[in-house]
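Here it is, the structure in full.
Only a single protein chain was left out; the remaining protein chains are all shown in position.
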Amino acid sequence: MTLNRRNLLKAGVAAAALPLLGSRAFAQSEPLKVGFMLIGTVNDNGWNFGHATGAKFMKDTLGDLVAEPTIVENVPEGPDCERVLRELAQSGHKLIFATSFGYGDYVIKVAEQFPDVRFEHATGYQRSDNVATYNARFHEGRAVCGTIAGHMSKTGKAGYIGSFPIPEVVMGINAFVLAARKVNPDFTITPVYISTWNDPAKEADTARAMIDQGIDVIAQHTDGPAALQVAEERGIVGGFGQGADMSAFAPKAQLTSIIDHWGPHYVNAAQAVIDGTWETGDRWPGLKEGEVQIGPYGESVPADVVAAAEAVKNGQIDGSFNIFTGPINDHTGAEKVPAGVIMTDAELLSMDWYVEGVIPPA
Amino acid sequence: MMQFRLEKRREPSKVMLYATPVAAVVLTMIVGAIIFSAIGYDGVGAVREIFLTPLTNAFKWQDLGVKAAPLIIVGVGLSIAYRANVWNIGAEGQYIMGGLAATWVALATHGMGGWWTLPVMMLAGVAGGAAYAAIPALLRTRLNVNEILTSLMLTYASVQLIYYLVRAPWKDPMGMGFPQTRRFASEALLPNILPGTIVHAGVPIAVIVALVAWFIMSRSVFGYQMRVVGAAPHAARYGGFSENKTIWLALLVSGALAGLAGMLEVAGPFQRMVPGFPTNYGFTAIIVAFLGRLNPLGVIFAGIVMAITFVGGEVAQTTIGLSSSATGVFQAMMLFFLLAGDILVRYRLKRVAPQGEARA
Partner (left out) sequence: MTLELAIAILVTVVGASTPILIAAMGELIVEKSGVLNLGVEGMMLVGAIAAFVVLFTTGNHYLAILVAAAAGVATSLIFGFLTLSLSANQTATGLALTIFGTGFSALAGQGYSARPVTLLGPLFPSELAAHPIWRVLFGYSALVYFSFALVFSVWWFLKKTRAGLILRAVGENDLSAHSIGYSVVGVRYMAVMFGGAMAGIAGACFPLLLTPQWAERMTAGRGWIAVALVVFASWKPFRLLAGAYLFGLVMTMELYAKASGGPLSVIPAELWAAMPYLATIAVLVLISLRRDASTNAPACLGKPFLPSN
């Protein structure tokens, strides 16, 4: 929380300093128009909701320096998004956030035509002079969740509902089980990919299938609270909110949640554009910067488990702990990362293998 | 009390044929503005942004062309099939198979392509779409299985095929593990025909396809056969036209054109195969075919109208914050009005004195 406040403070200081700068360059200019392009709807309680909340945070923090953010929902990954990007750029938006991986090719393409517009592409890897990429180290949050699961699971079996096996998801699964096995060396996790980001009934049935086969902790990478609601209904050990605090849906079953807090990043990026200091690059902040947050712990989580989880969280914040530190074996038991070696960001971002303890899917 | 009654016209009204689509669009704008204002939106603004801005803003014309092109190509094929009373509603699946076949060529020839790459991809796309449409054709002609259902079922299967291919065998080795193929080599990409815009070769191809189809449908024996079999199957049989042959032709032509559209999309705007490749063009084109009155020239108009609502829907999101679901409601409303207007083509409203029993 302190980190969050620090970020707020930073933004506040920047905002307070701005009238001085503004008198020189920006007093008479229009407020910055910022556009957001989303793959789904802002009402999904998950990924897109997180970005919309971040947009609102940016507006609330920067006030009159930015215009009311423009949010375009339900933009498919394909030629349609190219059109939306140009629409945004053409209608005077000087900073555009494209928040789904599949937008990448089009962001690069449109950015060439609008050199004075800054683009930021979430979860991507293609950059140019006016295209930056950004993401959040969600796997740090997964490590905290895995620690709780390792302590609390009675069966030592967790399930992980994913959409598609992209590196982001694989990384989350691996971080979760690595953390859990530090507590319980026999811990296993079974990923189930359901080939969709939003089919709540299928998510719920997946959770049922897991629980019926002895899994008592469920994590998910899909949007929405469906799996948590099943956990609540069945009274298993529990699950984790994804993207946002979902305790309203599962007051008992939610052990904690990973909260996406894009707000500070959006404030910083908008501020940099206003100041003329924006630069391309890859920004991948995590717990330390407050972009990933751990929500309140559930009532069923005992104090010692909270302490263990907090230790993992704080270790990642102060840099003393990195979940992807060797020795790490793959699921067959072969050593992939030697003892003491920390995996690089590049290795993480293209991770396509499972660590020991994952029961690999087809 | 005054009553109205519908009286069948001897011949479909030419005036109504052209007037009703226009009336449907205008009615949608008026009713849409009223309804959306009534429920607390900026109704007039929504109508302006959805229907007018894409037309008045010259910068949007390229978008209309690019969005309309696949709708027109698929819609032309479907209008031919529907004329013959063959209900292919699986154009989405044929579009996907065309795209996949073209992708296969692009990937197999990656790094050794040449001028011939695009033509071969085009052939592959056409063949892929036609081959996928051949399944319902075979089942319908041999086993009398309803083509509406088989073509629809095959669409869902083809979506899963994309997911599988891009996740496993065709995955880009340099793609950071994301499910997508590599970007096609430059020989496998459609050329841009208007510098400074996004207009690719698929746009003129769409217009040519529609013109050729119009010429064939209205001037050739083939076109005559399709129309006769559709309009009067019994007469067609006397005239020596084979119903089975017509079914085959209808499905193959509509499948081939859907496959062509798939190839143009993957080699044009997409430039690689991704899970998001199916964008409902195959389903939207069904509506385009009807909006265009099953006439290839009408389909051009209809494709552009549908493109306007898509492009305008996004304009409305960026300018007045109208949610994307509202665009769907506008589209549906327009289609409802259009379908309702159909009756005026075939019937006229006649005022009659009240009657006790009005049986035909």
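Letters A and B mark the chains as written, and numbering starts fresh at 1 in each.
As a convention for this text, a residue touches a chain if its C-beta (ideal position, glycine included) is under 8 Å from a C-beta of that chain, and two chains touch if they have at least 3 such contacts.
From a predicted model like this one, the values you see are computed outputs, not experimental measurements.
Student: Name every displayed chain that the left-out chain is in contact with.
Tutor: Missing chain, whole complex, touching shown chains: A, B.
Student: Among the options A:182, A:202, A:252 or A:288, which residue touches the chain absent from this view?
Tutor: A:202
Student: Looking at the full complex, which residue from B:132, B:214 or B:283 touches the chain that isn't shown here?
Tutor: If we include the chain that is not displayed, B:283 is the one touching it.
Student: Considering the whole complex, not just the chains shown, which residues of chain B touch the missing one?
Tutor: 7-8, 87, 89, 139, 143-146, 148-150, 152-154, 156-157, 160-161, 163-164, 167-168, 283, 286-287, 290, 323-333, 335-336, 339-340, 342-343, 346, 360
Student: Against the chain that's been left off, what residues of chain A make contact? List them.
Tutor: 40-41, 43-45, 49, 159, 188, 190, 192-196, 198-206, 208-210, 212-213, 215, 224-226, 229-230, 233, 248-249, 359, 361-362
Keep this in mind: only the chains that are shown with their structure count from here on.
Student: Could you pull out which chain B residues touch chain A in their complex?
Tutor: The touching residues are 59, 63, 66-67, 160, 163, 167, 176-180, 183, 198, 265, 268-272, 274-277, 279, 310-311, 314-315, 317-319, 321, 323-325.
Student: State the interface residues of chain A toward chain B in the complex, per the touch definition above.
Tutor: For this pair, the touching residues of chain A are 35, 41, 70-80, 82-84, 86-88, 90-91, 101-102, 105, 125, 164-167, 170, 195, 349-352.
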